[in-house]
Each structure stands twice: as structure tokens, then as C-alpha cells.
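Got a structure for you, questions after.
The complex is shown incomplete by one protein chain, all other protein chains being positioned as in the whole.
A, B and C label the chains in the order they appear, each numbered from 1.
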Amino acid sequence: MTRRLDVLVCSGAACVSSHSAAVRDALSREIDENGLSNEIRIVETGCMGPCELGPVMLVYPDGAFYIHVKPEDAAEIVQEHFLKGRPVKRLLWEDPEARRIVEGKKQIPFFAKQVKVVLRNCGRIDPENIEEYIAADGYEALGKALTQMARNEVIQVITDSGLRGRGGAGFPTGKKWQFVASATGETKYVVCNGDEGDPGAFMDRSLLEGDPHTVIEGMTIAAYAVGASRGYIYIRAEYPLAIKRLQIALGQARKMGLLGENILETGFSFDIEVRMGAGAFVCGEETALIASIEGERGIARVRPPYPAVRGLFGMPTLINNVETWGNIRHIVLNGADWFRSIGTERSPGTKVFALSGKVKNTGLVEIPMGMTLRELIFDIGGGIPNGKKFKAVQTGGPSGGCIPEKYLDTPIDYESLKELGAIMGSGGMIVMDEDNCMVNIAKFFLEFTSDESCGQCVPCRTGLPRMLDILKRITSGNGTMDDLDLLQHLGEMIIETSFCGLGKTAPNPVLSTLKYFEDEYREHIEEKKCRAKVCTDLIAYRIDEDACRACGICAVNCPVGAITGELGKPPYIIDEEACIRCGTCLEVCPFGAVHVLSGELCNQDKREGSK
Amino acid sequence: MKEILIRIDGKEVSAPAGSTILEVAKQQGIPIPTLCHLDGLSDIGACRMCIVDVGGKIVTSCTTKIAEGMEVITNSDRLAELRRLNLELIFAERNHVCSMCVSNNHCELQDLACDLGMQHVEVPYAYPRLSLDASHPKFIIDQNRCILCGRCVRVCAEVEGAHVWGIAGRGSEARVITELGIDWGDAEMCTDCGKCVQVCPTGAIVEKGKAAAEMEKHPELVTTLKERREND
Amino acid sequence: MKLEDLRKIREQAAKELSLRSGKARVKVIVGMGTSGIAAGARDVLAAFVDEISKRDLRDVMVTQTGERGLSSSEPVVEVREADKPVIVYGDMTAEKARRVVTEHIVNGNPVSEYTIEVREG
Partner (left out) sequence: MTKVRVATVWFSGCAGCHMSFLDLDELLIDLAERIEIVKSPVVDTKEFPENVDVTLIEGAIANEEHYELVREIRERSKIVIAMGDCAVTGNVPAMRNGISVNELLEGVYGNERTTTGTIPNEVVPTLLARVRPVHEVIHVDYFLHGCPPPAAVIGKALLALLDGKTPELVGRDLKFG
């Protein structure tokens, strides 16, 4: 008997961590109990995108999109929806703007403006089932390349498509392939860079989890085009689910003769091995990644020679990022013109972003290049929650830049972002609102990059921690105006003289915030004020005498006993010396009597070095 | 061998293909400051002192091979500023107290500060608390004075062939180590040859028994040794 | 495996995904409200699914809907085709369902004796 319903339960890592497996089990039990197991099938898919709404599930053919599903909802969904055809409205996605319940996935703004190319199969097929992938035109592009196209024709179509490296730098992919194809070496390698290291980024993980065959197919096509016989997928050991699914996919592809010896009986042979990385951010840099695969310390190597000429084990090596690989089969199948019809002239195609921070709909989105930041943040992302004001958006991960409101109508493409002092990067996109202190944000990213510097070259190893020291000095109220010049000089010097891309981009968050938010830096230095009230050394908690009802709740909850007073006799008083600025009193006060001050009253001497 | 024509500081010179910019500059008597480079050892481009301007782009001259028609500038105000700031960073990173150092007056780092006209270190000093390993019968490694140039690592691997030295940790936690981090005195692969001592540009790796300013080093010995071996 | 074999696998497997494509020539909508189920809509739905599957009709989609208000005629089934009027059948049974599949869906002749409503789509 044919199935009439497919229930797609998202099992991307985010939904797994919000217990999608329990939901799946409960659904499965209910379906069995109602005798529906022949007509309804549960499919576990990769990430569907809106991660903060998880666990999410999608019911086909009607396309009903359920959010925040709990195991105890399973009975109701099966009874009402699967049996009686009445979707359970309380679990359907609700449009926050229109306050209306949306029954079909297509009408949801989060999905409506997206264009899925790379993520086409994510959330739609079962990643552990190669047949579903094949049904979705899987391996057809490989077949086409192997049987109908000469090697250089494959490279030509990639070149013509204008595809650029999705790892961040935006180097033309076709050119890279050409370099490797024309290099000589007894063996050539194809490598997938899955060392996704940006905090908050999960584009690569989601694609590898949700549609591993797309990456495998892309790599195999490239191997044919450049003449490689071996491939490596370098992936973080922190991504166990992606590794598991990749291994399953590789096994299935080998079994079907789509990988290994004599692929599709064309005489072409190629196989892929998975290598796990230990999570060093610098290993996303291709020469460091090569060193790591070879079993060496993960540090960048001198270029030239470029990996295309002398890479892995001294052989010509083609390295592309996961998302770049995800584009290949679509281009081979649909042609360069089709690809160029999406996106912009210089940045064709789509880009996947991990949207996070102070935005209503966080998650994974794929958009055509050239969409403006405003559309992405306000239409797809749904804008800033809790009625707060947008302040900045940080693109490109920890070494990207912060873009202020006045540039929100900038189209998202490699050149436009770079012009603003930000970068495309691998697709991190963090939205900030008025509660974010930009100095603190710069400090946060610099903490990350200085920790992740490999330690080989001086500017990056030593320069980043020194910049961090200066930022700490500023956020603790000990900065001077000279520090701003010093930060600028150091930042520019590190960018200009660092060995690899890590150092060459790491100062971006500082330089871009200095450029667009210098007034916040000034306030920290001259007024000892943090307007977002984030920097704990620059804030003080006070109890408003008139508003205090002397209920004593603040004193009871203060973890350090810094609040004293007598019940019923206002006001209670906070001892500023003892206060650790945890904000508990502010949270618990039922009368809103606790205020946070910054700048105006906390003029205590912030001398660095005083005991 | 094929000769290549380049322009260095406005002067047209020809040099064999495969030469680095640093090699060509040396032949021409053009001084370029270096720290991690040592003739006879491989180049890693770590210290960034030898940066030059090639067509507006800053590159390390020790690792960049010459190419036909290359325009190289070895000295400019900007380059001087970048080198000086880089040097300040090295001084700020560890505890370089010259007055107490066995290598005082015989130190490449100290000399560079004079050569580059470093007036003071503007960036905040890190003042880390680092260890000193005196477990070896003849030598000492003082992390406080190490600049992570990696010469010890390379000389031990490339000339002595003992592979005792390595670098562990990343970022500001990076340290030179002996045999995967055991005490130097326990490192069985060490041949006590002392080449690491001779090539160390500062007072980080030194001979025991030397008082302040007594330690003189001869990195050129390694260069000579390497040349002789290659010529034999 | 050759490319032809791959394509055969695809043809077979494509059925698996047809539900998720949202593209169907014919859409069969079975009213599965409380009264519909009470009148036997479950059996009707099962018969449709079974018959369509037996005939391997990949461009037909069976789906359900809630109460339609025509309680006296339950089970009620709607058949929708692009550019054609919507045919609503009443008082359906499993046998009638199989006949609708054969005559209407396969051969394109709506079964007028079961029809209770014809309206523009």
C-alpha cells in the first residue's frame, strides 16, 4: 500500500539537542497503535533551518510545519491531523507580524524569501538513505560528467558559472580547479574543508548532516575533472552526527559503485576518506589543514607553492569548502547560465548563513547573493525581538566586521561586504541590538581569535593578545584616548604582516567597531560609561528610594549579601564595594526599584594596578 | 641556471631562478633585518622582521622567491614602522630583562632594537610567568627569553638529525619543548651537541655556568657546517 | 552499476519523494471529520491509497481534510484536477472508491452516480 503522508522530523544537531528523537519515537508509537504504519512514514532529515523553533517537523503532502513539538503532542497530531486531516493549529508556526497561524511551509516568511540550491535536500530527504538522494536527481550530475563531458568541459562549466569559494575568501572555484588540473604529480588529491570553526556557525555541519551525498558527488566530479584519485573530508571531531552520516553515505556510495573502483563502470576510480580534526580554528586555513591531515602540527605553511601545486603529501591538491562542494552537482546538471541567473554578476549563486543573535528567527538560511542585509535580517529573520533597536550585524565569523544600521541596504556579496570592513566569511551572521556593547563584542571576538592563533608568526601570536589587553583596559575603565590609536596601528599592522588568513582578518571586529562605533569607545574611556550596561566594571546598581517598598527580596537573593535594609523601612541599600554586579536584584525586584547606572554615578577611581 | 631580472630598491639586478628576495638582497649588500632566518636552515617566515614591499604587498623576503620583473622595496618609512612594531611585540611577549641576561651584549634581539631604533615598547607588556628547565647537565632553556623563532627546532632536525626540539601549544601558549614535553635532562634523543645553543638568537637556550653577559654564541658555525656538508 | 542502472533506481525511488514534491495531477481529498470517520471514511481513504498504489499512479495524491458540513452525505471525497471542475462524491464506500480510481482518475470520466456536487476549481 502506498504511503499517503511523509512526516519529516528534523534531526539536525540543534533539533536533536531539543529532543527530536523522543518526538520521533512517540510519533512512531502512535502511528503504530493507530494502524497507520503502512500509510505514514517518518523520515529523519537534516537541518530545516529555523533552529530556535525546534524540534520542528514537516508533514507532506500538505506542507504543515510544526514547531516546538513535544513527545506528548504526538497523540494529538496523529489523531487530529494524520487521521482526521485537521492540522493541530497550536503547534503550527505563527507569523509574528500578522499574528496568524500559517498552515503551509511555503507561506512562512522565513522560508518564502529563501532560495534553496545547496540546501535543497536538507530537511527534505533522509540523509541516511542513498535512494532518496538518487530520487532527488542524486549522482545524475556525476553520471553526466563521466559519460558526456570531457574533463576540461567540467572545469569550463564551473569556471563559466562564476562560482566562488564559499569558505570565505571568494576565490574563483573554476580557476582553482584549473590550477590543479594543469599541475603535475603522480597522485592528486581532492579535499573537503569541513573544519567549521566560527562560533555560532553550522552551515557545513548542517549540509554534511542533512545531505552528505551532495558533497561526495561534488568531490567525485572534481576528482574526475582534475584527475585526482583520492579524497579527504576534513571534519571536526565535535561533529559526531555529521561524521556518522558521512560514513554511512560513503559506504552506500561505494556499495552502489558510485565511489571506489570503476565508478559507474566508466573506468574512473576515486575514493574518499574522512579525517577528523581536533577543533583548531586555524586548521580551516588550507595549508594548516593539509599539515593536520598529514599528522603534523596544525600551523599554516608558506605559500607559494600553493596547495594546487604542492599540497597534501607534496602533491597537487584541490581544497574546497563544504558549501562550495554542495554547489557543484547543481551547476553540472543545470549549467552555468542557470547558476548565473541566481545572485549577482560578480557573486553568482546563493549563500548559506547561520543567522543568530538578536533576531527573531535564528537558524540556517540560504539566500541569493545580492539580497540586502535588511531583507535577510528583517524579512527572513523577522527583525529584532522584544521591541529593541537594531545596532549592528557581524558577518564573517570571529574575524568579520560589524556593520551599523546605515549600511543595512548593502547587498550581500563578497565585494560590498569587504568594502564595509567586514567579510563574507563562511557565513556567520550575528545580529546585535542596543543591549550589546560594541567594545565588549570586539573583545569577545578577539578573545576567540587570540586563543586560536597557531602561535607561529609574531603579529598574530603576540599582537592579538596585546590588542586584547588594551580592550580589557578600556572595558575596565582604565583606557586612554591614546589606546584608540594604538589599537588602530596594531590592527593594521597585524593585518598587513601576519602569515596567514587568521591574523590577516582577526583585527576586523576591532577596526570595524572603531570605525563605526568610536563614540562607544570614547564613552568607556572619557565618561567611564558603557551605554549597553554590559561592562561590569563600569556599572553600578542602585535602589531607588521612592520606588523601594522594603520587601527585602533583593537582600534575600543577593548571592554576596551586599544589600542591607530593614523590612518595611525603605530604602534598602547596595554596598557597591561588595556588589559583584550579577544583576540578580534587578531581576527579582517586584517594584522595578533597582536601576543600573553607568557613567553618571560610578566615578570611582578605576586605576589599573591599585589593589 | 636560468637568471631572473628583478628591481630591488630601484636597482636592476639579475639572480638565479629559485633565489629568495633575501638572498638577492644579501648578495647586493642590502641589509634586511632577520631573526628566525639563519643561513643553512630552512625558512619558515615566522618572525616577520624581513618583510619587504613587493608591488605594494608586504611579504617576507626569506620565503618569497624572486620572479621576473619583480619590484622590491626593502626599506621605507612604512616598512620601518611595521618592523619596529613587530619588534615591540616580541619584547612585550616575554620577560626580556637585558641587564640580567647571560646573553647581554651578545643578543640578536637586543641588537635589532638598536638597529631598528626602537625607543620604547608602546604596547602593554604581557609579563607572563614562565618556567626554566635546567635539568640538562650542560644547558638551560629559559622560556622567559624565548622568541619562538624555531631555530632550535630546525637545527636539531635538519642539521643534527636528532629531532629533540618541537613546539607545543598554540597562540600565546606556544612553547618550545624537548621530546614531547619532558624535561630536557630526560630527553634521550638529545646528543648534547649544543647546536641549539649556538643558533638561539637570545638568552633562551644557553650554556650552564655563564654569568650575565658571558654567553657568546656562534650561529655561523651551523651555517659553515651545513655548507661543508653540502660541498663534500 | 552503470548510469542506466542508476536511472532505474531513481525511477523506483522517485515515488518515495513524490509526496514531498507537492506536484500532483490529481488530488483526492477525503473528508475525515468526526462524522466522516463515523460513516466509514477510514475505509474509503484506505481503498483509495491501496488502489492508487496497485496501479502505480505516481501523479495522484491522497490527502484528508476535516468536516465539510455535508454530514448526511458522509463519507465525502473531493477529486481535484488542474483546469477541471472539482467533483465532489458523497456516501462513499471502499468499492465506490476503487471505481472512482478506475473510471475517473485513470480514464478521465467522473462517476456521475456518486457525484453530489460539481464546482469550479
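Methods note: a contact is a pair of C-beta atoms (placed from the backbone, for glycine too) under 8 Å apart; a residue touches a chain by one contact, two chains touch by 3 or more.
Since we're looking at a predicted model, the values are computed, not measured.
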Subject >> Sole residue of B:100, B:168 or B:182 that reaches the chain not shown, by the stated touch rule >> reply: B:100
Subject >> Option touching the unshown chain, where B:23, B:122 or B:158 are the choices >> reply: B:122
**OP:** Just name the one of B:4, B:113 or B:155 that touches the chain not displayed here.
**Re:** B:113
Original post:
In the full complex, which residues of chain B touch the absent chain?
Top reply: 91, 95-101, 104-105, 110, 113-115, 117-122, 124-125, 127-130, 213
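Here, only the chains that are shown with their structure count from here on.
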**OP:** Could you draw the chains as nodes, link the ones that touch, and say if you get a line, ring, star, complete or other?
**Re:** line
Original post:
With chain centres set to the mean of the C-alpha atoms, which chain is at the far end from chain A?
Top reply: C
**OP:** Using mean C-alpha positions as chain centres, tell me how far chain A is from chain C in Å, no decimals.
**Re:** 42
Subject >> Whole-Å gap separating chain A and chain B, where each centre is the average of the chain's CA atoms >> reply: 39
**OP:** Would you tell me which residues of chain A are touching chain B in their complex?
**Re:** 280, 282, 297, 302, 304, 450-459, 461-466, 469-470, 473, 486, 489-490, 493, 496-499
Original post:
Mind pulling up the chain A residues that touch chain C in the complex?
Top reply: 1-6, 8, 39, 60-63, 83-86, 124-125, 131-132, 134-140, 143, 146-147, 256-258, 264-265
**OP:** Name, in rising order, each residue of chain B that touches chain A in their complex.
**Re:** 43-48, 51, 58, 63, 65, 81-82, 85-86, 89-90, 92-93, 122-124, 126, 147-148, 166-167, 169-174
